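Only a single protein chain was left out; the remaining protein chains are all shown in position.
Let's turn to chain A:
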Amino acid sequence: MAATVAMPVAVAAVALTAGLAVATFVKAFGVGFLAKPRSEAAMAAHESPSTMLAGMGVAGLACVVLALWPAGILPAVRAAVGEAAVSGEVTLRLTHVTGALSPLLLTLGLVVALVVVAGVVRLAATRRARREARLWDCGGGPMSARMEYTATSFAEPLQRVFDDVVQPELDVDVSHHEESRYLVRAVAYRRKVPDRIERRLYGPVLDMIAAWGRAGRGLAPGSVHRYLGYGFYAVCGLLILLTVTR
């Protein structure tokens, strides 16, 4: 019974997380790696030395290997939990329900399809060399990096959808020219999504512990007499307790 109630909720949560994970990946990769530089420092950025790249590369390679061959981690999982829910080498099969997935075959299929499509395009399209062209700017001159979508603007529609849940804090500062209030000099837009769990759950607990600590400080002012007094009362209390209980 518990499973029948919990299962739909769990499925919904996992599915929603999957959707948001896709959007998060596009935002992180698209804005981080594909955007134009917005500052002088970013424009002068250069690649790290190869020793630093190697460290990241090994971690990345491990991720790729695990993604293509997840069965490699199964012995470790079995050692930890006894019985794993999946089995198989290339094709992973669930043990209790019918379900199979093969990341390796899927990737291979995708690569073959890519090669086929690229080959067909090469045959069908004209052989003329690629030509460079201006980006479409509505005829308004070159587009600056400031016109591009930022991480904040990319996530804005999605944040608006989940407005009630994440409760973002919005801060818009409009400064005007001195001559006229109608002329805007600059608009500063700041949007922050504070962690609600941190604020509502951890915050009060941390405050309570801090208050307890402050109260404790009042009990221990550094006077030896008072500490001796605490010891005396503790021993007396213990003796009374022992006489009463035995």
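In this section, a residue touches a chain if its C-beta (ideal position, glycine included) is under 8 Å from a C-beta of that chain, and two chains touch if they have at least 3 such contacts; residues count from 1.
The rule is simple: contacts and distances are computed from a predicted model.
One chain of the complex is hidden; its UniProt record names it "Formate hydrogenlyase", one of "Phenylacetate-coenzyme A ligase", "Ribose transport system permease protein", "ABC transporter ATP-binding protein" or "Formate hydrogenlyase". From the options A:Gly55, A:Gly109, A:Pro204 or A:Gly237, the residue with contact to the unseen chain in the full assembly is A:Gly109.
If you put the hidden chain back, the residue from A:Ala42, A:Ala85 or A:Met147 that touches it is A:Met147. Residue positions on chain A in contact with the hidden chain: 4, 7-8, 11-12, 15-16, 18-20, 22-23, 25-27, 29-31, 34-36, 91, 97-102, 105-106, 109-110, 113-114, 116-118, 121, 124-126, 128-137, 143, 145, 147-149, 153-158, 160-161, in rising order.
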